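I have placed the structure first, in the form of structure tokens, so that the comments after it can refer back to it.
Omission of a single protein chain aside, the complex is shown with its protein chains in their original locations.
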Amino acid sequence: MEYTSIPPYFQISSEEIPYAAVLRVAGEVDVGSAPSLKERLMGLIVEDSPGTIVVDFQSVTFLDMSGVRVLEVCHRRAAQQGLRFILVGSAPLVHKILVIVELDKRMPLVETMGEALEMLGRAG
Amino acid sequence: MEYTSIPPYFQISSEEIPYAAVLRVAGEVDVGSAPSLKERLMGLIVEDSPGTIVVDFQSVTFLDMSGVRVLEVCHRRAAQQGLRFILVGSAPLVHKILVIVELDKRMPLVETMGEALEMLGRAG
Amino acid sequence: MRMAHVVKHHFETNAIAMRMVRKEAGAAARAVGATEYDAGRVELAVCEAIANAHVHAYDGDPGPIVLEITYEPGRFSVAVHDDGPRTGPPFEPKFPEPPDPKVGNGFGLQIIKRVMDYASLEHYGANGHGTTVRMGIWLK
Partner (left out) sequence: MRMAHVVKHHFETNAIAMRMVRKEAGAAARAVGATEYDAGRVELAVCEAIANAHVHAYDGDPGPIVLEITYEPGRFSVAVHDDGPRTGPPFEPKFPEPPDPKVGNGFGLQIIKRVMDYASLEHYGANGHGTTVRMGIWLK
């Protein structure tokens, strides 16, 4: 269920840094934009990926269950390939939904990119 | 038709400066808040008023016909008492409604307080 | 196929419902890509159309309104239906041109016409069939 006809309310960009691929997400992750998030995330979970995928949610203003499901399925796929997931940021309500669905128990949730980089340092 | 039970979405404050009384208005002027605007404006149009009433609309985010009517009736009353009205500021859409109802032909509409003060200087 | 996406709002003309619906119309416009300024145009026109229904159709009392929002690719439109006037003479089903600044009549409709990209008015007489204002904006 993608909205083909309305202007995008969701932006995504990626970058490689030492030991990690970073995916920066901004805007609203809902049933209309979750498929794009999934496509981009799955694109990073490939054979020659660096060891960690950092998903930067600091500029995400809305997240619903369809977005959560994308995180879950991509996290599972990443784990199968021996990749680690780190989720960064999240506004109060985005954080709340992550806690309700207990995603915080399944993947590291940190508040800043600084913390994420520190984790990479430790791992790398 | 005042909204007695919802939190205020409209702020108003007044100040006397040389030759003028300034009324600063912020927020939304609609059918629910127009009566307060009218009360405060009428309160300034009294015997011992300074010669000019400056209505600062720079922080008004919404104005409908009920607000326009308040400006009209207060402007008329002020004119009867020999007082001058200056309207300052106004966001693009607020400005648009003022032009549509031709209020701009009946009272000076300036963009900044600086311009209003300059007009006062010229008069005073 | 051009899909139309419709949300119909049923409410009574009381101050708080009118405020909620005006804000909802703006939010719906933003949700499908309207700029802040365009959403503001929608809010203002909706506000005036509902105010007219409240005052002219229902004499300032609460009365039923159906406000229909339609999104189609490239345009956002609103129809405001009321069920009045229950009393009073039928009025000319057109936008007063020019409005009459002396009696203060005609500015509500004039604002609707000038802030929206298109607007029209249908009136079905004084026998309770009511009035419909249709209006809309083009989305870039």
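Labels A, B and C are assigned to the chains in the order they are written; within every chain, residues are numbered from 1.
Operating definition for what follows: a contact is a pair of C-beta atoms (placed from the backbone, for glycine too) under 8 Å apart; a residue touches a chain by one contact, two chains touch by 3 or more.
This is a predicted model, so every value here is computed, not measured.
Engineer: Write down which of A:22, A:41, A:54 or A:68 is the residue touching the left-out chain.
Structural biologist: A:68
Engineer: Out of C:69, C:109 or C:137, which residue would touch the omitted chain in the full complex?
Structural biologist: Once the missing chain is taken into account, the touching residue is C:69.
Engineer: Could I get the residues of subunit A that touch the absent chain, sorted low to high?
Structural biologist: Interface with the chain not displayed, on the subunit A side: 1-3, 5-6, 30-32, 62, 64-66, 68-69, 72, 92-93, 96-97, 100-102.
Engineer: Name every residue on subunit C in touch with the hidden partner chain.
Structural biologist: Subunit C touches the chain not shown through residues 3, 5-12, 14, 16-17, 19-24, 26-28, 30-32, 69, 71.
Engineer: Tell me which stretches of subunit B touch the chain missing from the display.
Structural biologist: 5-7, 9
Everything below uses one rule, namely that only the chains that are shown with their structure count from here on.
Engineer: How big is the gap, in whole Å, between where the Cα atoms of subunit A centre and where those of subunit B centre?
Structural biologist: 50
Engineer: Counting only Cα atoms for the centres, state how far subunit A is from subunit C in Å.
Structural biologist: Here the centre of subunit C sits 42 Å away from the centre of subunit A.
Engineer: Between subunit B and subunit C, tell me the centre distance in angstrom, where each centre is the average of that chain's C-alpha atoms.
Structural biologist: Measuring from centre to centre gives 27 Å for this pair.
Engineer: If a residue has to touch 2 or more other chains to count, which residues of subunit B qualify?
Structural biologist: none
Engineer: Check each residue of subunit C and list the ones that touch at least two other chains.
Structural biologist: none
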